[in-house]
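Shown next, in structure tokens, is the structure this report addresses.
Every protein chain but one is kept in place in this view of the complex.
And now, chain A:
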Amino acid sequence: MARYDRAITVFSPDGHLFQVEYALEAVRKGNAAVGVRGTDIVVLGVEKKSAAKLQDSRSVRKIVNLDNHIALACAGLKADARVLINRARIECQSHRLTVEDPVTVEYITRYIAGLQQKYTQSGGVRPFGLSTLIVGFDPYSGAPSLYQTDPSGTFSAWKANATGRNSNSIREFLEKNYKETSGQETIKLAIRALLEVVESGGKNIEVAVMTKEHGLRQLDEAEIDAIAAEIEAEKEAAEAAKKAPPKDK
């Protein structure tokens, strides 16, 4: 087995590309990231490791714009992310230049996934060690979308998804609790999902919402704290209702 992970261009006898799988491991060690699609809004949330005292937290943005109507969050090697994001931003502008139209979310996801795949089939390079969550609105139909790519270069559309640390637990939670929501409800769902695996508090999560009219907006700590408090209160109310005997029995 050890012989088949030296260079990524080599298949193992049982059909694995080990470098790609190791890249997926790197993703699994990265920060948790969650994305939820609503009817008129898309929400991205990322786990934030507590900032060092002297670090300027504003320079560590984890949710970024690719264009006015498209945003991206990722889990994994952040340095690789920077390179991929730069290439994607250039492609967004290049598309605007050649066909005088903004990219669709599907197009730019296909481009990023294609780029990630290229690095699994070239000599002397390693795959990008990150999975991305890409959200945005279609420039014509106005429909919101959420896509995910991974180091192997595959991509697909999701109603809600998570990647990074404990992504399985978050995804389970989302599968149980997902409903078509809009506006504030979608934001709450995303934060609830993230709080399953992250300590509560605005300090530990970064949340951004995108709407068709206003583009990407980062929620500030106070807002996140307020919503987290709401969620706590709802949880306690639900617990209390379960424990107390039902009144109409």
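By our rule, a contact is a pair of C-beta atoms (placed from the backbone, for glycine too) under 8 Å apart; a residue touches a chain by one contact, two chains touch by 3 or more; residues count from 1.
Keep this in mind: contacts and distances are computed from a predicted model.
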| item | value |
| --- | --- |
| Omitted chain, identified by the protein name its UniProt record gives, among "Probable RNA polymerase II transcription factor B subunit 1-1", "Tubulin epsilon chain", "Proteasome subunit beta" or "AP-1 complex subunit gamma" | "Proteasome subunit beta" |
| Residue among A:Asp14, A:Asp56 or A:Glu100 touching the omitted chain | A:Glu100 |
| Interface residues of chain A (partner: the chain not displayed) | 98-101, 104, 106-107, 110, 140 |
